[in-house]
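Sharing a structure, written as structure tokens. Questions coming.
Only one protein chain is missing; all other protein chains are in place.
The letters A, B, C and D name the chains in turn, as written, and every chain counts its residues from 1.
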Amino acid sequence: MQEAMIKRAKELLTDGTVNRVLGWQKGGVAYDATPAVFDSAEALEQGFVYDDFTAANLSKYLVKETKNEGKVLVFLKPCDTYSLNQLTKEHRVNRDNVYVIGVGCDGKADVEKLRAQGMDGILGITAEGDNFVVETLYGNKTVAKADVLAERCVVCKSRKLMTYDEILGEDGEVIDSNRFDMVEQLENMTSDQRYAFWQNELSRCIRCNACRNVCPACTCEKCVFDNVNSGVANTAAADSFEEKLFHVIRAFHVAGRCTDCGECSRVCPQGIPLHLLNRKFIKDINELYGEYQAGEDTDSRGPLTNFTYDDCEPSIVHERGVE
Amino acid sequence: MQRIGVFVCWCGSNIAGTVDVHKVAEALKSEPGVVISTQYQYMCSEAGQTLIKDAIRDHKLTGIVVCSCSPRMHEATFRKTAAAAGLNPYMVEIANIREQCSWIHKDMEVGTEKAIILGRAAIAKVHLNAPLVAGESPVVKRALVIGGGIAGIQTALDIADAGFPVDIVETKPTIGGKMAQIDKTFPTLDCAACILTPKMVDAAQHEKINIYAYSEVAEVKGFVGNFSVKIKQKARMVDTTKCTGCGLCVEKCPMKKVPNEFNLGMDKRSAIYIPFAQAVPKVATIDPTACIKMKTGKCGLCATVCEAGAIDYTQQDSFIEEKYGAIVVATGYNPINLDKYDEFAYNQSPDVITSLEFERLTNAAGPTAGKLLRPSDGKHPHTLVFVQCVGSRCDVANEKGKSYCSKICCMYTAKHAMLCREKYPDTDVYVFYIDVRTPGKNFDEFYRRAVEEYGVHYIKGMVGKVAPQADGTLLVQGSDLIEGEQLKIKADLVVLAAAIEPDKSARPLATMLTASMDTNDFFTEAHPKLRPVESPTAGVFLSGCCQGPKDIPETVSQASGAAAKVIGLLVKDSLTCNPCVAHSNELMCNGCSACEKVCPYGAISYEDKEFRMPDRTTAIRRVASVNPAVCQGCGACTVACPSGAMDLNGFSNSQIMAEVDAICK
Amino acid sequence: MQVEKKEFKPTIVAFCCNWCSYAGADLSGTNRLNYPANVKIIRVPCSCRVNPMFVLRAFQRGADGVIICGCHPGDCHYTTGNYYARRRMTLLFSMLDFLGIERDRTRLEWVSAAEGAKFAATMNDFVETVTKLGENKRLEDLRCKKQ
Amino acid sequence: MSVQETLIPKLGVVTDVRIDTPDVKTFRVNALDGGKVFDHMPGQCAMLSIPGVGEAMFSITSSPTNTEFMEFSIKKCGCLTNWLHQMEEGQQITIRGPYGNGFPVETEFKGKDMVFVAGGIGLAPLRSVINYVRDNRQNYGTVDIVYGSRSMEDLVDYKEIIDVWCKEEGINVYLTIDREQEGWDGHVGFVPNYVKELGFDTNKTVIICGPPIMIKFTLAGLIELGFDKTQVYTTMELKMKCGVGKCGRCNIGAKYVCKDGPVFRCDQLDEMPNEY
Partner (left out) sequence: MKQIKLDSIQSLFKALSATRTLYLPVDTPAGADFKKYEDGVLWSGALNPNRSAKDFFFPQTENMVDFKVEGKTIEIIEPTRPDEDFVVFGVRACDARSFELLDKVFLCDPVDTYYQNRREHGVIVTVCCNKPAETCFCTNFGIDPTAPGGDVACWQDDDTLYLQANTKAGEALLNSVADVLAEADDSAADSVKETVKAIMAKLPIQNLDLSAFTEDNLLNLFGSEQWKKLSEACLGCGTCTFVCPTCQCYDIKDFDTGHGIKRFRCWDSCMYSEFTRCAHGNPRLSQVERFRQRFMHKLVYFPANNNGDFSCVGCGRCLAKCPISMNIVKVIKALGGANK
């Protein structure tokens, strides 16, 4: 795939369709590629990489990139194309300035899962069929790719590209995934259990803002939490209330807009399953207001900027809850 | 830091009876920014207001808090008081310590404590108040009426009679609308044309009324008092200034096989046509889809015969732009399409007709010159079956029909049945109904006459099937719910009371006007009870069936009502805007359109604006701006906005949070 | 010796729409219908003005219950505001419930300007419910607790 | 309270408020029991705060030779300063300091001929040095003061300049405003140009304080006149929080403005990255 991508990128650079390419720059280890902009064939040859660990959703970079002159080529996975659509819908990205190559995807690996499987001191990772051969300081190990897929890929909602100018690889289908299982599990707990669960998770938050800054739905010119005049600005989550405030409000602000790309949980240095908050909103919206997948199109009305006369009342929370 | 004055009202014993007003005034004295805190028997009295005014001047107050009755009672009073003393009226906050404190509590201690907290909240809020100045926007003294039916005509006449110029835009070649097609009107049975056509003439001759017939609204910009509308005048291929309406061209036109829409396709017209004799404007129109000249380039007969030289085959659609202060929507209704009603055989048999078609069949100017003849064979029908509620009052699940009652069918069917029996006593007339609804002046009497005097057979029950028979009759199978039996009637003519729905042009128009519609595409009124002739979008008014099914008297009263509202608007030279409106901080706006989507008034628009960035570069960003003349200050946008760029004057995020803080502390 | 526990009086913040519920509250005052003094009303132009942040803010600052009152569906002064409020609050309340915060601490009610009695009854009921729940511990900010 | 508690402020009380210009007020601050809250050197700063509103660094305008009180000339430009401008006598504020290096009045400046160049509110930190020099006149050579502002109304401390400095022997005061104005018969023009016009003796020591653009052009002018950067001093201002070089935000390269500054010699600035 990487070779095909480089080849196509070079062609598009040469024929002037685009003047730069947004992709990944090879890192030092097998799993640490960095999103980067390439502006020449040489740069692509030298550093462009695409593998099972290039997991970042590049669509958010387009907010900045499409403000620059000329067209930018970007490689997007199916889930990233949802984000791009949503950004286009919200006029945050100028779609005309992007050339999207949709890349078929069968899931990205999560290095933390490798580590969790006891693979310490990873020196190199080679993909061999359905397996990874992992070279470590403490010997070589083999692991099935399926066992180290990122959580979001295990419950992948769609392998279908929502927007693209061309496709590399195979376009997939929308998947009837079980991504809401964990949300449901929590819903079925008692209120006390849920409280304990979230207290434990959110208390680890260090308010590094990685979840916010990586989120393709969080592209505010100025976040309320950075705005001293907003009354809720805070740089640190000073106590358990502010932890909740930040995450609830953030989830609310992206509710109906979040495409469930899973970047928030991927980047959380503390491993907090933040995607569950977003998925809870998605699940509620689906159940209460009809199925809605943000990023499926660029013109529908989001569920929070919409209503019907016979929407349920908030008391539904009582009616359907356990206890 | 503001300099705040606190004024605690006793309201005689109304407040002072359960709230220790001295204690309240004393406690609020130590709140930040409070420079004077006092109490008085009646703050709203002349003396009380003087006390406030003096305090504003003496203490150089920048904000005041009045602890008194509900702001719904005296907020306006104290705002005026403040303004009289030179303080911006929006620097006033009211702490409601009567309705929401003294009157609901009996214990002095409890009441006093709560009053202090409410006072604190008001003080916290007033700290963040900013002086607001109500903006003004000029009013263009001209109205636009969209739709030239009876609703539009009446509205236009009323407005014009008040001295304001009005333009009517009608999409058909003539004004008149549905009423022009109707034969008689219930319950008085006077002739529709006799009462309508004089009004059409009045409208045409009124010096303040200008009719754009055969025209459509193409674009609407602007807001209340200042709309800018682009009107598309469709090409008639006839110069209306020259055409005398003599009708010679119509007579000579060789193409005479065009279904006549005025008669609902029951007869034919020529390619160049005048819809009906009393059309206004009475000018010919060429139907380009039928005209031989237009299609093949040959013919041109009409041009040859026209002495006025009015025919112009090269005419193009033209556009006019005009400014208006108010817009009245009067787009009317249509019967629903019955293609899907196979059970009534509407498409199988020409003898199954709609009530509107029936109107044409009984109209002297209609295809049969007023004789009731079966469309299929032109024979006189003997048994007639009227079916009510075809497509009205359906279950939501029923996709063919409408959930609402079309309102007029009961009465016009009674009229049809009665007329039928009166003119043709040899007929048997059956009416299948679910309910007969006759709430109107003389309506029930009218219906009873149909039953009692004219012997119309009213059958409570629904028709299940209409089956065309080999002998040309129609077998109507229905149930009689009262008798509890299945009926089979051999009918010669079946008349369906088709539900009515808003005209198809309404939906795109609503989008242009940013006026809201309900799920049935009827325009929503600003308030269902209290503002039934206004759209929630300021400056847009509703007249007639575009807002919901109505009969003629109701339509005319709403038309006059809408006209009165328009006149009320146009007499003003400028509009004072409510300053408590939303405003967007452009530096924080993402341009995401969330606010625009939830705005019920279409007050928010977007523009690409160039910004100088702190690093001295410039960037073009899409930002929202609120039109203060249109915004009504509901605040829906402020919550839809994730960045908090959108805020509401008078109820800002920080003000409400300050109140929350003060209450909870 | 048993120390007598101080009776718990919850702090209740009620956001009331200016056109219906606030007038309803006024009416219940006019009719001298009692409800506990713990309820403090904040006037907002419409229930759609209530930002979820205000609700959380109230809990942070020591509220034990937050109730939002608006016009009945279909009666919104601004035609559609309460429909948006309904969706927003439904989702917010559901999220708070998801975090394990007692679902009885939040409520949305439709109270018209004529329903003074309903306003009082609603408040009485809400205060009773929250009183049973006791102090808000799960969404509190310790710094704001009164010593 | 131990002496080391640098982050915990002391209380001061505003004992006098003077309106200097439309947007500058000078506040006199005393300890609650009279006297000064602490001693300082010219050019040093203090953190003033209204709890709940904010805390910010301000240069101490009064001279250390003033043993009765401290003064702060503050321009209205943000949330805290707006608040401070609303203060009346008797208002308590919190104050901590002194912070920063101050001017080398007892070392490098000693025996030197001094030229002070200030623009707008930039006079505030210089006023402390000028008065210090005046009060220790024997230790210094000539004193020239060039001060300019947008308009006559914007000249801070106009009264003191006219009534005291101008009348004092051995002190030359040159005032200028940006644009012609009724009632002004003095010099009109920008400060950098005026400095060039005046053309000072190149062995003097110059202290500049004012808007960055003014500093830049004045410095260029001085170098044209033959001055060396080692003779020119200026003071910097950046966002500060702790005031003691630990919170990490006011650095320019390896230097912390709050601790290593705010006074820098212009040749030092050349060694620092251009990030201010």
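Rule of thumb we're sticking to: contacts are C-beta pairs under 8 Å (C-beta built on N, C-alpha and C of every residue); 3 or more make two chains touch, one makes a residue touch a chain.
For clarity, every value in this text was computed on a predicted model and none was experimentally measured.
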Omitted chain's touching partners, listed by label: A, B, C, D
Listed residues A:Gln199, A:Asn213, A:Asn229 or A:Asn286, member touching the removed chain: A:Asn213
Given A:Ala146, A:Ile167, A:Ala196 or A:Ala236, the one touching the chain that is not displayed: A:Ala236
Given D:Gln92, D:Asn136, D:Asn172 or D:Gln268, the one touching the chain that is not displayed: D:Gln92
Contact with the hidden chain (one of D:Gln44, D:Thr176 or D:Asn251): D:Asn251
Subunit C residues touching the omitted chain (full complex): 61-62, 141, 143-144, 146-147
In subunit D, positions touching the absent partner: 1-2, 4-11, 49-55, 77-79, 81, 88, 90-94, 237-239, 241-242, 244, 246-251, 253-254, 271, 273, 275-276
Where the unshown chain meets subunit B, residue by residue: 30, 32, 613-615, 661, 664-665
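The definition used in the following text is that only the chains that are shown with their structure count from here on.
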Centroid distance [mean C-alpha coordinates] between subunit D and subunit B, Å: 67
Subunit A and subunit D: spacing of chain centres that average the CA atoms, whole Å: 51
Touching two or more other chains - residue numbers and ranges from subunit B: 598, 640, 653, 657
Subunit C residues counted as touching two or more neighbouring chains: 52-53, 57, 74, 80, 84, 88
Complex contacts: residues of subunit C adjacent to subunit A: 52-53, 56-57, 59-60, 73-74, 80, 83-84, 86-104, 106-108, 138-143
Touch list for subunit A against partner subunit C, complex: 183, 186-187, 191-199, 224, 231-232, 238-239, 241-242, 244-245, 248-249, 251-252, 255, 277, 280-281, 284-285, 288-289, 303-309, 311-318, 321
Subunit A residues within the subunit B interface of the complex: 67, 90-92, 219-224, 227, 229-231, 253-254, 301-302, 304-306, 309
